[in-house]
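Before we start, here is the structure in question, set down as structure tokens.
Every protein chain but one is kept in place in this view of the complex.
As written, the chains take the letters A, B, C, D and E, and residue 1 is the first residue of each chain.
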Amino acid sequence: MTRPCRKGDTVEALIALAVGLMTAAGIYLMLRQRTFPVILGLALLSYAVNLFIFASGRLLRNAPPILTPGVTAYSDPLTQALVLTAIVISFAMTALIVIMALGAWLETGDDRIDMDPDP
Amino acid sequence: MTIALIAVLPFVGAVFPGLMIRAGRNACAIVTGLVTLTALILLASQAPAVLRGEVVHSRIAWLPGIGLNADFMLDGLGLLFAGLILTIGLLVILYARFYLAARDAMGQFFTFLMLFQGAMLGIVLSNNILLLLVFWELTSLSSFLLIGFWKHLPESRQGARMALVVTGSGGLAMIAGLLILGNIAGSYDLDVILSQREAIQASDAYLPALILILIGAFTKSAQFPFHFWLPQAMAAPTPVSAYLHSATMVKAGIFLMARLWPVLAGTDAWFYIVATTGLVTMVLGAVIGLFKHDLKALLAYSTISQLGLITMLLGFGTVPAATAAMFHIVNHATFKAALFMSAGIIDHAAHTRDIRRLGGLRKAMPVTFAVAGIAALAMAGIPPLNGFLSKEMMLEEAAHTVWGGNPWVLPALATVGALFSVAYSLRLIAHVFLRRAQPTAGTQPHDPGLGLMFGPALLSALVVAIGLLPMATAAWLVDASASAVTGTAVTVKIAHWHGFGSVALWLSALAIAGGAAALFGFPRLLRLWDATSRPDAKHLFDVAMAGAVRAARRVTDGAHDGTVTRFLAIATVVIVGSGVWAFRSGTHSPGLRTATSVEPVAVIGWLVLMTATVALLFHHRSRLFALMLVGIIGLIVSVGFAYLSAPDLAMTQVTVEVVTVLLLLLALNFLPKTTPDESTSGRRLRDAAIAAVAGAGSAALIYALMMRDFAFPTIAAYHLENAKALGGGTNVVNVILVDFRGYDTFGEITVLGIAALVIFALTEMILSAGPANDRLMALKPNRGDAGDRHPLLFVVVTRMILPLALMVGVFIFLRGHNLPGGGFIAGLIVSIALLMQYMASGFGWTAARKRIEYHALIGAGLLIAGLAGIGSWVFGAPFLSSAYTYVDLWPLETFELATAAIFDLGVFLTVLGAVMLALASLSRLAVRSGEDINRAPYDAPLQER
Amino acid sequence: MIMHAVQFAIGCFGIGLILTLARALWAATIADRILALDTMVVNVIALVILYGILSGNGVNFEVSILFAMTGFVSTVAFCKYLLRGNIIE
Amino acid sequence: MTALVDILIALFLITGGLFGLIGSFGLWKLRIPMQRLHAPTKASTMGVGTVLVASMLDSWIVHGQFSFQEILILVFIFLTAPVSALYLAKVHLHLTVKRSDVPPTGSGSDWATYVTDDERPGV
Amino acid sequence: MNHWIIAPVILPAVLAPLIVLLMRNHLGPQRAVGLAGTAALLCVAVGLMILAGKGDPQVYHLGGWPAPFGIVLVLDRLAALMLVLTAALALIVQVYATVTGWDKRGQHFHALFLFQQMGLNGAFLTGDAFNLFVFFEVLLIASYGLMIHAGGRQRLRAGVQYVAFNLLGSTLFLFALATVYSVTGTLNMADLGVKVAALPEGDFALIRVAAVLLLLVFAIKGALVPLHFWLPATYANAPAPVAALFAVMTKVGLYATLRFGTLVFPPQTPATGSMPGDLLLPAGLITLIVGAAGVLGAGTFSRLSAFAAIASMGTAFVAVSIFTVPATAAALYYVIHSTLAIAALFLVCDLVSRQRDGDSLRHALPPMARGGMIAALYLVTAIAVAGLPPLSGFLGKLMILQAGRDSAALIWTVILVTSLVVIVGLSRAGSVMFWKAHEASADNRPRAVSEWPAVACVTVLLLLLAALSVFGQPVLEYTTATAAQLYDTAPYIAANALGEQVAP
Partner (left out) sequence: MIRRLFPQPWLTVTLILTWMLLVNGTKLGSLVLAAALGILIPLLTKAYWPGKPRVHNMPALLAYVALVIWDILVANIVVARIILFRRPDQIRSAFIAVPINLTTPEGIAVLSATITLTPGTVTADMSACGRVLLIHALHAPDPAAVRDEIKSRYEARLQRIFG
């Protein structure tokens, strides 16, 4: 399946670009002034970082880490396990920040993420 | 140990006043006095040895690791100061007993006073400069408390703060100075340091050390330009002024200069800094003092001036000058304490301290007149009182000291200083006592009782006694202390008359005559003084302070104004910048891995992902649409995982994704539906630039990583090798999750459980009375919304799907160890099935049929996971050790039984409980907001059979 | 031959995927967006199955069934949100 | 025999692909929102169904092992598609369709989508 | 293998779910189990400290998997020290929250409190980089819950900010860990130490990126400028006992910095060299300056306390950045001190504000009942926070000054000048709160509340500070031994038994 590739013509390049774009979009949304886009941005960032971790184990196609007799090449199972952990944790965090943002909105009628300075 | 005891006693004694105040003011004062007296007696018991020239030591190891030890010593210098501190302390306690009003918190006062006394004794008895620092700062603190004693007065509070700031900052400089000194000497023991004069003065660090130490000394002893705090400190009760701000604390700086005299003095730097500062302070203080109308302010400036005098003497760096300094310390303590106490008496009696409103007290208060008069004459240096003797010695030394090659500067200016001293002293006597009573004076003042009078009277008696018989009363003490300071045996000859050839005599006469003339011409001088503009140190200080506070507020209110978007932007820039910097400062060799070729289907997926992401950027303000786009992105990411050999990830991603979307939809029901367009284009550009750089950084980083081989074989190789043999599973990801790194998973489900608990707690909070609840109740949802909350078709289909989905869940759970799946995904699948049920038939109907509390699921799940781990202890194995076996049980085929499955069950339950609790909590908000609870599974009025 | 057919089908569903994405982005009504999303999931499922045939391993079956399940749930949720505001009432 | 089966499978695949494409294409071709609802709910469902059958045949005949799991996906899709369509139609009724374009029920009560909470009995 | 090593994690991990499962509606049992749990944790921690003091680090191979393939816990002096500090502080704070009724102002306080400790303990004990992330998340999410405990508008909004900021931090942590793994192929910290030291030169740039990203993650946790912005609003708006507990949270960042800075990226490692110290020193100094300025400029007592916390982190990081045994020993001593002192400050803040409607420092509020007592507590606490003698803050600063003598001009100047600023700020605050109050009319009767148990809690904290001062030498000896152990990595690595089968 592998052959010498030109630089822009590889799964690696596509993944890198996807990570980059999602990171950028995540950061951009994270810098918005309302809680909702910020939450979306953080969610997007977590996609980006999950893909990043996953890719950091190197890419391998058609080699799921399910042990099969006769097969010797497997993709890195460890990074996948790490991503799983990261997905769960970021889900927990997202759920929490969503309800916190909702609580703040209900308390104040204001969904800006920036606060007025203290007295 | 006696020396240490002397220093510690007042601290112990500080406890008593607070306790004894309930027994009455007398008891309180007596106990305080007794403690002081005890310390004085102890000191006296050591005096003979010291006077014989011995140095008494006591050593207690405290923090030898940094050279800080509770080492005390008593030598002549210490004896002089400790004696002053305790003697005058005793008198002040007596005086304060009668001075303080009934409403003043006397217990507190004496506590502070004793704290101060202990700190002051600590300074003068320390044999370790770090220990000395400890006590040094303590005097600043206790002084702060005592100045601020009348807390309702603004000037007290300001005075206290100013004193603390000035002396505190000096103390901090001194820390640096003394540390340098200790570094040069290789020890913080005074013994050692004092023996290293050559090494210290030869060191490059001598000058910085000297300057830093002197800043400490000058601030404490109110030397120019740090003198301005002392007049402000006069807001303190008069006993404090008498004790701290004339007799003792302000002499701590003097003490330090004296203490370090053997190693620091004798250089040009020392002379020019110390002597000049002292001289300037002496003159300036005296001049300003003359024109002060507040009795205590006059005394404060006179104190500044007199301290300048002593400083100057020490600065000369000669043995006779140092000896004179010691003598003047004693004299100043006696007459100035007496004067302060008298001032307090006058203030009490006449209800004012304003000299312009005072007068004629000679008749009204004859005893006070006598006492204060004697003290003031001594201050003026009128023979034969003690002040005359030491001032004479000063003038003599000044006359023989050349400053900058000029023999006239010093004697001339010293005489000017003395002249003004005479002037303000005489003004005090003349204006307060001698002239006619001023019409503005209100009540009829009279002499106080013995309680108030005893202290000043005794001190004035001492003034006279020392004046008349210096050799009998004071010379021994001056000898002892001067010997200690200079390190040479000093035997002083104090005499009133040195013959007409004495320069000092003429200078003295000049000063007295000039002083008298100044008093005579006072009104004219005053007009001149009032007409000249001069920088007011206090004002400058206040301006500087206000500026500092303003700047600080810019930090707190300006930079930390709660604009988290800016904070995040800064953080991002810092992160990216640091990363780029770190990369560029290291060597990098490009990776050599063969890249993976790309297939068209992957490009299509990639295009969808990129397009959806870009679209999200442009459409994010429409929140529902944004959510859909996030859904698309999540979908493609999970397909990508599947494509790149990660089925477990794909399954987890897509299920988590949908739960997240549900959650956000539930929240969006209450939140605004659109995000307002409120960013300026400049800001958008800024954010876009930051985001672009961050994106580029992460892309470059991951590309660089993907294209190279691992530097070492990865630990994942072990996992692949041993998953089956040691972990009993062929799905290596799952074996890692429940076994190799089960502990991570344990933490991860804990996170999930906690999240759900917090969400629940927050929901409870919102639902309890408060603005949030009010807002919820005020919401009228669904007005104008479509009907048919629970369409029949959906309900029936859900009924069919639920059992099927449970089946799939069980399947995914059971096979997870060997094929994609496992407890986590199974938990999500079952959650989604249940959520579907909630959506179809509504919260009320479904919740009513719920058998198990979600809380309990979370608790049970975490417990099962934990206990599955703990279970291995029974077999002596570490936490989370797993075992598996193959079981043959007819009619089943051989199946595997792994303890990891129990752990995975805990995972399953926690995930299920957490997801359900989180979403159910959000649904409860909607129920509260006025929704009616449905009792039927669907809205159509059909009969279930 | 099968492989060519698979490639053809992949091409069809791939183009379909792009069409649905485009519809989701440029839609006349919000329901069209949801519809496009729903169709997109179906296309993705087809692609996953087709890729399974192509690569000859079947582990992606579970992935497909989850896509189907979650796609359905999100479609209904989005609609219910538009209809009622509250998706669980 | 194998060739025949291959042809059959290929036929299924091609049909599936075409149906899938038509379903997605319908989203663009049809003008009226309610019309667009028909395209994917039919054609795409059909397309993925055909592909699933092809997959089953492929694993059964080409790889020699039964794979029935596809049936489950099929069942699931066919079970849920009507619900999705119903909801989408309701959204159209609620948001885009003119009230006058919808015929009366003729049964005394209105269409469920148009019965607001205020009018619903028992609320 | 000594199973007690994992007890600090397992004990709360079991007790907290038990509370949730069985007593979620009964405050009494919650309190009993919660307090008993924390007390037990303290006992365990002390026991572990004794154990750790006996010699080389001890390793607990979770699941019996050999390092670096499984996850290990490592008990060494540093870990033990942090455990004891955490448990001691937690116990006092939890008692305070109980006696003041803070714990009943929201749900699940004691469970979250135990979870918080679980996260902290797990972070201190782990010998695995990714596991450190997991336990960071455990402690963070518990802290989110505690932070918004009792609700309120400002608190919730500050909470959202806190979570948002930390989510960025967590994401960054993952980026960093992935980079680390991607270069070295391992996650075990001891193994990382070995591998990073042996990296080929071509990998230097990438591992430097990883190192910097990790440092930044820890800097966020440790509130280093300019990544500290989350702290003021969070600490100032958190319930006071929670803020007091948070005093130890920032120390996790410092702990991790120390751990990685000595084990994985020690100064002698060619790839990273002196980079950690070079970055940390200016950051620490600026943090100190910002914190001190904040203390001077803060408009409320709670914000003042928050900035004091920042300043203390700056001081500690300055000491850490020197990366020598005496400096690290000083840093650790100062960490103990500042944790207790900042906690005391927040509790005093609570004592003040619970009697008044607010804690403004810009205008005087009416006098308090037992104001003298509270003022005295404030005074002692302020002395500790400002680093004035005779309390441990002064001693700690002396140690740091001595350890930093090589760059004295910079370090000394900043530390001493900021000390002055802090003194000014604290004295102004105290003056407004306790002195100026008496200017206000006396007929404004303060709310009478029974404060003695609460006062006792603060007093205990202050007594601990006093003990830290009096017994400075033994503590310094412990921290010196701890620092020495940190810089002698061979036993730590050996204890991990990398690649060897685990003896049961």
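In this text, a contact is a pair of C-beta atoms (placed from the backbone, for glycine too) under 8 Å apart; a residue touches a chain by one contact, two chains touch by 3 or more.
Predicted, not measured: the structure shown is a model, and the values here were computed from it.
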What shown chains come into contact with the chain that's not displayed? B, D
Touch as defined at the start, partner being the missing chain; which of B:A430, B:A461, B:L792 or B:A883 qualifies? B:L792
Contacts of chain D with the absent chain, listed as residue ranges: 18-19, 22, 25-26, 29-32, 34-35, 37-39, 41-43, 45-46, 65-69, 71-72, 78-79, 81-82, 85-86, 89-90, 92-93, 101-113, 115, 120
Applying the definition given at the start, please give the residues of chain B touching the unseen chain. 787-788, 791-793, 795-799, 802-804, 806-808, 810-811, 837, 841, 846, 849, 851, 891-893, 895, 937-945
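Note that only the chains that are shown with their structure count from here on.
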What chain is the most remote from chain D, judged by the mean position of CA atoms in each chain? B
How far is the middle of chain B from the middle of chain E, if each middle is the mean of its Cα atoms, in Å? 16
Mean-CA-position distance for chain D and chain C (Å): 11
Flagged in chain A as touching 2+ other chains are 30, 35, 48, 50, 52, 56-57, 61-62, 64, 66, 78-79, 85, 89, 92-93, 96, 100-101, 103, 107-108, 113, 115, 118
Multi-chain contacts in chain B, i.e. residues touching at least two other chains, fall at 557, 560, 562, 564, 568, 572, 627, 643, 647, 668, 698, 701, 705-706, 710, 714-716, 719, 741, 744, 748, 751, 754-755, 758, 762, 765-766, 770-772, 782, 785-786, 788, 794, 808, 819-820, 922
Interfacial residue positions of chain C with respect to chain D in the complex: 1-2, 4-6, 8-13, 15-17, 19-20, 22-23, 28-32, 34-36, 38-39, 42-43, 45-46, 49-50, 52-53, 56, 58, 61, 64-65, 68-69, 72, 75-76, 79-80, 82-83
Please give the residue numbers of chain E that touch chain A in the complex, ascending. 130, 134, 137, 141, 144, 148, 151-154, 156-161, 163-164, 167-168, 170-171, 174-175, 177-179, 181-182, 187, 233, 236, 299-300, 303, 360, 362
Touching chain B in the complex, chain D uses residues 72, 76, 79-80, 82-83, 86-87, 90, 93-94, 112-120, 123
